[in-house]
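Got a structure for you, written out below as structure tokens; questions coming shortly.
What you see is the complex with one protein chain gone and the rest in place.
We call the chains A and B, going by the order they appear; numbering starts again at 1 in every chain.
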Amino acid sequence: MHTGVCYFPEHWPRERWADDIERMAEAGIEYVRMAEFAWNRMEPEPGEYDFEWLEAAVDLIGEHDMQAVLCTPTATPPKWLLDEYPEIRQEEPDGTPLEFGSRRHYCFNSAVYWRESRRIIENLADHFAGHEHVAGWQTDNEYGCHETVRCYCDDCASAFRTWLREYYDSIDDLNEAWGNAFWSQEYRSFSEVDLPGPTAANHHPSRLLDYNRFASDSVVEYNRLHVDLLREADDDWFVTHNFMGDFDPLDAFDVSEDLDFAAWDSYPTLHTQDAPDTPAPEEMGDDLQRAGDPDVTGMNHALYRGASDGPFWVMENQAGDIRAFPYSAEPDDGMIRLWTHQAAAHGADVVSYFRWRRCQFGQEQYWGALNNYDGAPDRGLEEATDTAAEFESLPDLDAPSGDVAILVDYDSLWATHAEAHSPDFDYWAHLRAYYRALRRRGVTVDLVSTSADLEAYAALVAPSLHLVDDDLADRLTAYVQDGGELLLTIRSAMKDEHDHLRDELAPGPLAEALGAHVAQHESLSPGVETQVSYDGESYAYQTWAEWLEPDDGTVIGRLESGPGTEEPAIVRNAVGDGHVEYVGVWPEADLADAISVGLLERADVPVSERLPGRVRLTERDGYTWVTNFGTDAVTVDAGSGTLVLGDETVSGRDLAVVDAPAHELEIDLET
Amino acid sequence: MHTGVCYFPEHWPRERWADDIERMAEAGIEYVRMAEFAWNRMEPEPGEYDFEWLEAAVDLIGEHDMQAVLCTPTATPPKWLLDEYPEIRQEEPDGTPLEFGSRRHYCFNSAVYWRESRRIIENLADHFAGHEHVAGWQTDNEYGCHETVRCYCDDCASAFRTWLREYYDSIDDLNEAWGNAFWSQEYRSFSEVDLPGPTAANHHPSRLLDYNRFASDSVVEYNRLHVDLLREADDDWFVTHNFMGDFDPLDAFDVSEDLDFAAWDSYPTLHTQDAPDTPAPEEMGDDLQRAGDPDVTGMNHALYRGASDGPFWVMENQAGDIRAFPYSAEPDDGMIRLWTHQAAAHGADVVSYFRWRRCQFGQEQYWGALNNYDGAPDRGLEEATDTAAEFESLPDLDAPSGDVAILVDYDSLWATHAEAHSPDFDYWAHLRAYYRALRRRGVTVDLVSTSADLEAYAALVAPSLHLVDDDLADRLTAYVQDGGELLLTIRSAMKDEHDHLRDELAPGPLAEALGAHVAQHESLSPGVETQVSYDGESYAYQTWAEWLEPDDGTVIGRLESGPGTEEPAIVRNAVGDGHVEYVGVWPEADLADAISVGLLERADVPVSERLPGRVRLTERDGYTWVTNFGTDAVTVDAGSGTLVLGDETVSGRDLAVVDAPAHELEIDLET
Partner (left out) sequence: MHTGVCYFPEHWPRERWADDIERMAEAGIEYVRMAEFAWNRMEPEPGEYDFEWLEAAVDLIGEHDMQAVLCTPTATPPKWLLDEYPEIRQEEPDGTPLEFGSRRHYCFNSAVYWRESRRIIENLADHFAGHEHVAGWQTDNEYGCHETVRCYCDDCASAFRTWLREYYDSIDDLNEAWGNAFWSQEYRSFSEVDLPGPTAANHHPSRLLDYNRFASDSVVEYNRLHVDLLREADDDWFVTHNFMGDFDPLDAFDVSEDLDFAAWDSYPTLHTQDAPDTPAPEEMGDDLQRAGDPDVTGMNHALYRGASDGPFWVMENQAGDIRAFPYSAEPDDGMIRLWTHQAAAHGADVVSYFRWRRCQFGQEQYWGALNNYDGAPDRGLEEATDTAAEFESLPDLDAPSGDVAILVDYDSLWATHAEAHSPDFDYWAHLRAYYRALRRRGVTVDLVSTSADLEAYAALVAPSLHLVDDDLADRLTAYVQDGGELLLTIRSAMKDEHDHLRDELAPGPLAEALGAHVAQHESLSPGVETQVSYDGESYAYQTWAEWLEPDDGTVIGRLESGPGTEEPAIVRNAVGDGHVEYVGVWPEADLADAISVGLLERADVPVSERLPGRVRLTERDGYTWVTNFGTDAVTVDAGSGTLVLGDETVSGRDLAVVDAPAHELEIDLET
């Protein structure tokens, strides 16, 4: 496990580079990412390339035994390129183009931009091919940031039609799959299908779904262009991309298939304010604002570990106070170190800080760094240095792998968000309700796509797995037959892969395995009474309720409020050697805990005591991190293991590492 | 009184139709509405008509002794039509056209769309002319839904100029009527007048008013095209249209003049959340979310009874849980039946459920139906079947008619909403303050236009009758002279028909009859003290206060808060055999009750005790429905009548019917 940093030599006079880079090495940093926005400096005039400055920076990095990670600079095409080819600009649904002046203003389906991208990448990659100090590449930068996955230009319209032609046998096939008999929406040919622009009412959900798939696929293909060109130039390089966190419009699994591993950019104080399942800033108070929510960050680590199918990188790790929204509190002392360890514990092989030094100009002057804008160390540098030394003291570790996985399905995300049916429904937040519960029991949770090897897991949670085609249904059924424990939740398997309700009630092709079907559903505002039983106890839920009609299935819980009172809400069925359980409500924390414990027990996964507050255990290759995101100290009983880092008492914002699996540890609030 | 249902044969394989239709008949359904969005199936290729499938469905319906109601399919022009004539699309104020992909994307003033509409209607009507199982027609579908009354395209600009030329003698006449001396807004010719597009500040209110009238008139004329063509084809058919509820931009009286009767689409759980005078969902709790507000629904029944000048239809009646905003709670048991009875009691001759079966695709998959998407009965079907049987047990009844009417004036609505002068002012909500009070006294309330026969009523309430021309003033004065009781409220008769303040203070041409004028007005935020006296008692009010200067009028109430303390706020004057009373505040419920009781007493209308909570009495042709929208049971003392339906004890969400007038009944909470 190593640390890295993001550096922008083009922002500083060349005479400062040596000092900067020397101090990086002194801080234990091993990787330096550079040049993701520097097209203007690589090609200051059309066709006139200049990579000398970048090579000089790489060489300096190499001199200190560090490695450079370079980037394709396509996130920011320069002004002369926009002026020569205005058609590369993205367009908003009403046709307004995105102008030069920030970043990500290009369309993924522009043939011109593909050609121009190919040109700069080839030249850049050729220049650095074989360079001993270039470890690998990041493609572009944060695909989709600022809502730029979905474009509405003519190039996209044409590409969308091509995409549909490849997906569907015929226009009749499309009409049938979407259900275009509704509201007279049938097409006579693919050429009649437009992008979903402004229209009076909401769009057809199946059309939106395919448009969202197409838009995500467009990024996948554009990224593949980068990957292919880089590998052509030098096959020893790794290629990755820095994703954003739990981000809606881009399927991280699909993009990652072409990468050596995935990376992501982690800003806990920003993401915690942004998450729909954390309190509003006014109610969040100091604590969460200054430390972040461990499960908001942790679930993203798990997601990109899943996308990587192994270790991943954090390419940008919060290094101090940032330009968070809406508020930008200073992190508490210790948080830079704690976040870095948390990432490593979750399977990051490299945690790279953003950025070395606060920039003096442009859009990110308020984005804190390891060094302040005067060049002197900022609050985080000492913590980063300490962490690097601690990483050195630990052995190299394989990626964590859990016995429990949560299935992530972007198609289901897009379908449910297009028809949220409640202002409070959010796919990621619903996932996190289960992730949180499992993590408070010390369990390692993988987030994997539906195409993952399901047999690797003793238990599977499929939260709102809304769209289930026959093949997936068969695989899930087989999984349970073979002894797997499957947990389905609200809205699961309601529709086929075209967002079409089936002839059978939900969970459609899984209803037989469940021995029950969903008779009713409703969304509920705050203030409405929500009570449900589970295994004889009474619990609160939120946002959503369904009631089920059991056939072979056993009723485990019933609604205790509303017109569905007494109706079954949680049903379980034994199938072969395993079980299917369906939870028809969005559980509050205590119910999620009870459900999770039941699931783990049936799956023979060891269950720890429920951890106090925001303490988390994270196990990686036999080592367990005790990370205390709360403010109260806890004590660690290391079981058979020993403390290889930290003490038996772990203060708030501190951590310890034990060379034993998580379930052997016992954690208590210090008394 | 009968029931109906909405059915979409084009959504289902033909082999299912027979079973569906047979089960409709078994449920006691007598009318089946079809085909309002099926242009694509009626004309799959330009000029190639296919009505065979629809006729087959009609024939099946006829075989079960039911009647079809067919629709002109113009709400959803197919894609090929849009592609051939893109100029038929509506445009937003900034010129963005509404694209294909939902519905209502056409402009009411497109000459091309008139021609195309005429073509499809003629073909369709000719095909079914004389068909014994077609009872009548619905024109188009929900004119104006998704804010589509007002369009800003070139066709509309041209039509608006024509409309103005017909309305005004000359451009000088228009300049004078609007008051274009203000901000240099005078025109030299009609050709200089544009549609009200984006501008720096707010628009001239008189220009907006005429634009709103023009836009509403455009729908009236387009609807008349449908009516004329249908009647030309077969004069025995009825023609109606399914309006939405208390909807702003379309004058329902004007459209209905061309119809045999009006219909409307009633979704109580949606409309109750949407109404500005109901609590926010979070504060509304289960009760209202699952039963709806009886006066939100009831006032719409009264409105469309008024527009029909007799019995009306509910063309779409909520049949289960729906895609309500923001939340979609399941209705309580009994509500489908209670809503259907409520409609009948208010004068609906047919209550038609939306829809027979939940659709498996498209934009309304979350819109519940009598049957679930697997085809099996959903919660509402049994209630609908019971209700149909109950309707059979009752005699045919004439429409209700009240002694009290509320005047509805769309011009006043448009004028006050363009200059609301407070975020809390809403025309319909203000109307409903009086409607609610009268209904809690068991009174039948008609909602009628200002052109109605006023003499038919013992008492008239004119809430915020903002624009009053001389003719209306004369008619209202004559009404009072002849013994009528007229209640004017805040903002009434402030302006002439051009939204122009008069030379005399409000209520302008009625000030003499009132014997007072309005000296001051103000809008008040929540949190400001609002107290007023009325007849010696002290009451709360909200949102608005005026103070009056009496001349001959008698002061009935005075402000007791603010700088107007001690100033007259409620004034009454005897004129001929009647009275005019002016209420200068927006009353809270208790004051509205006191004012209403006073009005009824002066008008010799029998007054019942104030009804408990959300129990309502609704009288139709000598029969009175006791509908209990609350949760607590009540007892019914039937007076001289007998219970023809239900028991002396009426539980929450239940009802009874008594063959006696409402004022003879005595309703008490069960003890």
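Please note the rule applied: contacts are C-beta pairs under 8 Å (C-beta built on N, C-alpha and C of every residue); 3 or more make two chains touch, one makes a residue touch a chain.
These figures come from a predicted structure and were not determined experimentally.
Asks: Which of B:80, B:178 or B:427 touches the chain that is not shown?
Replies: Hidden-chain contact among the options goes to B:178.
Asks: Would you mind spotting which of B:86, B:198 or B:276 touches the chain that isn't drawn?
Replies: Selected residue, touching the omitted chain: B:198.
Asks: With the missing chain put back, one of A:15, A:235 or A:374 would touch it. Which one?
Replies: Of these options, the touching residue for the absent chain is A:374.
Asks: Out of A:359, A:478, A:540 or A:574, which residue would touch the omitted chain in the full complex?
Replies: A:359
Asks: Tell me where the left-out chain touches subunit B, residue by residue.
Replies: Against the missing chain, subunit B presents residues 94-95, 178-188, 192, 194, 196-207, 419, 421-423, 498-505, 519-529, 561-564.
Asks: Touching the missing chain, which residues of subunit A?
Replies: Interface residues of subunit A facing the absent chain: 8, 10-11, 37-41, 44-45, 73, 76-80, 83, 90, 92, 96-105, 145-148, 281-286, 289-290, 321, 323, 326-333, 358-366, 372-375, 379.
Following the convention adopted for this analysis, only the chains that are shown with their structure count from here on.
Asks: Just how much do you need to spin subunit A so its Cα atoms sit on those of subunit B, in degrees to the nearest 5?
Replies: When the C-alpha atoms are superposed, subunit A turns by 120 degrees onto subunit B.
Asks: Rounded to the nearest whole Å, what is the centre-to-centre distance of subunit A and subunit B, using the mean of the C-alpha atoms as each centre?
Replies: 48
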